[in-house]
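For this view, one protein chain was removed and the others were kept in their places.
And now, subunit A:
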């Protein structure tokens, strides 16, 4: 039995009061989010409905707390019990596969990126909710539309909840010391910066291993910033192009300036190298900044760190595809209306804005109006993440999002093409040909 002492009770009360005060403040700020008039879809909730949801594990504790509090409020208002389970990021794909293929388990899953497109025939269409929410909150942003709608239609199969970008993270002192105000946007200038950093003993480092976020992010940037791409708009393979070869030739020079070992880097490797002053320029989500800021031993590094969108190179905007949370409702659910009502409820400003704020900028909104959220004024170093979902790039750019694009990404075709050139295993031409061969196997089948 839990024994409550006066000290403990006072402590708990203080924590509860602080949490309530924060929630009230967030609620008050939520009312500043502009809304337009729109008629909510009629979703009569099924009798005796209870819901089960899976979502990726939190970045920070307030993420989970606010999400659970929002679900509890839904229960309070509708009487529908909601159970939320949190799953590791690497593991949610398998859980989704089991759920979709067995028709068992949760009613809703918030997965990543293209998940709804892989299981499209197992999902309930969410167009009514998406149209209502889009109309009410200033419209869905580009990346949200891409991941939410079925290719070539206006049918929504997923409801994006936010995305996490991976811009450049760099040490201001090091970049300034080698004669640059900030990393340049052009390829030649950027290469020059990396060379000078290497000469100064403060090298750059980007993942070239099979890293879900960082590896794909860097390989895609190399190719996209040279206007190359994996697939054409019609879904035919287009990776073996002059642009890709130019990108890989550039990578060969760039790789020579990196810290040793990046060929085997996973998602966590650059975090460690950056935190231990081994690497001074990398690309990462905001998690790295907060991890440094929250640890007194590394706070000085956080203060010296800046964020900047990935250099544009030859592209017209910074080539980056944010890791997107994408919610889906399964046909096997006995309570599809309740599921849709829950998603709609969670995306309304009274719930969504406090959640966005609780995430401190880890996730960026999918809807235009939430760009006004107070979270983007909380820390100037975080505000760069605000427009993550306005980016016109996605995983599988510039073809349709499909099971094939998901497989090509899961097989790290772009990453391995880059790694084979960086390691000297293949020439740029050979690597592009090999990537084309692998991609054709995948895209021809679908």
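The criterion applied here is as follows: a contact is a pair of C-beta atoms (placed from the backbone, for glycine too) under 8 Å apart; a residue touches a chain by one contact, two chains touch by 3 or more; residues count from 1.
The criterion applied here is as follows: contacts and distances are computed from a predicted model.
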Complex member absent from the view - protein name from UniProt, among "Carbohydrate ABC transporter permease", "Transglutaminase-like domain-containing protein", "RNA polymerase sigma factor (Sigma-70 family)" or "Cytochrome c peroxidase": "Carbohydrate ABC transporter permease"
Touching the absent chain when the full complex is considered, from A:62, A:162 or A:213: A:213
Touching residue (missing chain; options A:104, A:188 or A:256): A:104
Selected residue (touches chain absent from view) among A:31, A:77 or A:94: A:94
Identified contact with the non-displayed chain, of A:182, A:272 or A:437: A:272
Sole residue of A:280, A:362 or A:443 that reaches the chain not shown, by the stated touch rule: A:362
Positions on subunit A where the hidden chain makes contact: 54, 57-60, 85-91, 94-95, 97-98, 101-106, 164, 213-214, 267-268, 271-272, 275-278, 284-285, 287-288, 291, 295, 297-298, 362
